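Missing here: one protein chain of the complex. Every other protein chain is in place.
Now for chain A:
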């Protein structure tokens, strides 16, 4: 099956920042998480994917096609949810329908009003008067109602309470349920990705630090707590990154099973995406 999105060696140079040879492949039916600090290059990557910035190098293929040949067709099938109200703040919620109907071929009126109903969004309210949670839900309603095949979310869940975030996560899993649509979820709320991501890419200062499946992170990675003796007994390959605390060493390992099998009584904790991110960014190599 052809991947929904394929990026090869994407490079974009700004005065003080360079997105450096980023490659990414999103298969069909998957939720792909993009994590990194603020300023790591997540939004730049997404802007490039949406053809909103000119790239210096690299190729971007969406639904098997490139922007030179098929920009309009591609954009018809991408749904975008980003932080903010966009240009629609002065309109009423119900005004969105006639506007979007003209923009998207596959705009689904019943689906849109269905979402407004289940999200309890008032039709006669001005968009700028919506609460944060409601405007995010409205963004989702819009993005989903033209039947996109790729949903791109950039910090779409910040400012939402945990109950709403959980609803949104369920929505995303439902979106990929038939195995043909995919989601690119760029966020620094890594706990969301801990729950539903299939793939995780860590960006740092414009470079790709790693790309792993969530399954690999769950099965292979762990955080070992140990004293000096145990730390010195580990081989260099065992230590992905380490952080020396006041009374212990914390070591990020990626061979949890082998270590547990060879050494008894190891204190190894599960490593969340946030943990792994901190180790990669602030940890040391031996």
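Just so we're on the same page, a contact is a pair of C-beta atoms (placed from the backbone, for glycine too) under 8 Å apart; a residue touches a chain by one contact, two chains touch by 3 or more; residues count from 1.
Here, contacts and distances are computed from a predicted model.
Chain not shown in the complex: UniProt lists it as "GntR family transcriptional regulator", one of "ABC transporter permease", "GntR family transcriptional regulator", "Allophanate hydrolase subunit 1" or "Pyrroloquinoline quinone biosynthesis peptide chaperone PqqD".
Here the missing chain is touched by one residue of A:164, A:196 or A:259, and it is A:196. Taking the complete complex into account, A:170 is the one of A:56, A:89, A:131 or A:170 that touches the chain left out. Within the whole complex, the absent chain has one touching residue among A:13, A:65, A:128 or A:270, and that is A:270. Interface residues of chain A with the unshown chain, by the touch rule above, are 29-31, 162, 166, 169-170, 173-174, 176-179, 194-198, 213-215, 218-219, 268-270.
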